[in-house]
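Worksheet for the structure shown next.
Only one protein chain is missing from this complex, and each of the others stays in its spot.
Let's look at chain A:
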Amino acid sequence: MAPSESPPRELDSKHEDKIVKFVSDIRNGKIEGSNNIALTTLSLLEQIITECENATALELSGVVREVGRRLCRALPQELVAANMARRVLRAIRDEHRLLCEQSGGATSGTGTGTEGSGDSLQRLVLAAHGGRRTTLGAALPHLREPLRDHIAEVRAEIESCTASISSQARAHVHAAELILTHGASSLTERFLKAARRHTHYRLLLGEGPRVQESHAMAARLSAAGVPVTLINDASIAAVMSRVNKVVIGVRAVLAGGALLARAGTHGLTIAAKHYSVPVIALCPLYKLSPLHACDRYALSALDCPRPSMLYECGESSRVHVECPRYDVVPPDHVTLFLTNLGGSSPSYIYRLLSELYDPKDHQL
């Protein structure tokens, strides 16, 4: 079902070891947070690319695709890792085309040269399918250098996205507003702290499934001068009519503009929709994933039932406790996605996706 350009390929055992190490680090909890996972995935891909000497663009993309595929299967919950592989694949394509154009310009007469010259829109569209595939095969010695620059760019983007999202706080949080958020998230915390620097507002914090983390975040925020009220998830609907704005962090943004977030978010957005409260989702671009919300297998993961019920009590052996890890929130519940490039509505997500990834890489 995957429109793969190359058949599944064997990786070097050295590379395999690295992938296994990376996966076990994430499973062991040594690498936490999607930001860190994105950065380490990038470093992993960079290392692997560096070690692939004298590789053609086709080979390189094959290796990266295979790494992405493995990460995707080994860590189905960490959509960010696969996103990074897609970003690097896109970079390989771009750099390769660029190089081809340059070399085509220098040694005019070859087939590729004429193709890249006139950059009319029509030409690009027409050339997109026929051209790229043939050109990927050509060996270009200087591909890795610009690729590394490209990866460094992506890394810089990831590192700065928290700052650039929270710098937009001023435009969205206004004086004396009542803001509601759900569960602990470092990005939301930064955003809210940044908002506090400009205005006074009040915050309601829904506890979410990880109560302790939420409490810690509430403590930090109130230390930063934000008046915080912690509420139970069950009472979110009751207070929703008073709320001015909902700000949530997301796990991933899916292709149709739906979003994947911590369990309990869907209930919250339904309440917000009912009271027509605007919902702002904070999503750095690396969380944009070209998956569709119908892909149930990847998205329906069960969590440990412990937060809802203690194993110790005798009832735990008699009841079914189903704890989904994530909720899928439909696009019409979200008013605005706040990315590091500014706000965009759910219907615009497809456009962002096509800018970030090559359509051929959507399915790794």
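By our rule, a residue touches a chain if its C-beta (ideal position, glycine included) is under 8 Å from a C-beta of that chain, and two chains touch if they have at least 3 such contacts; residues count from 1.
As a working rule, contacts and distances are computed from a predicted model.
Going by its UniProt record, the hidden chain of the complex is named "Translation initiation factor eIF2B subunit epsilon" among "Elongator complex protein 5", "Trm112p-domain-containing protein", "Translation initiation factor eIF2B subunit epsilon" or "Uridine kinase". In the complete complex, the hidden chain is touched by one of A:199, A:229, A:300 or A:345, namely A:300. Considering the whole complex, the residue from A:16, A:157 or A:213 that touches the absent chain is A:16.
Taking the complete complex into account, residues 16-17, 20-21, 23-24, 27-28, 70, 73-76, 297-298, 300, 302-306, 310-314, 316-317, 320-323 of chain A touch the chain not shown.
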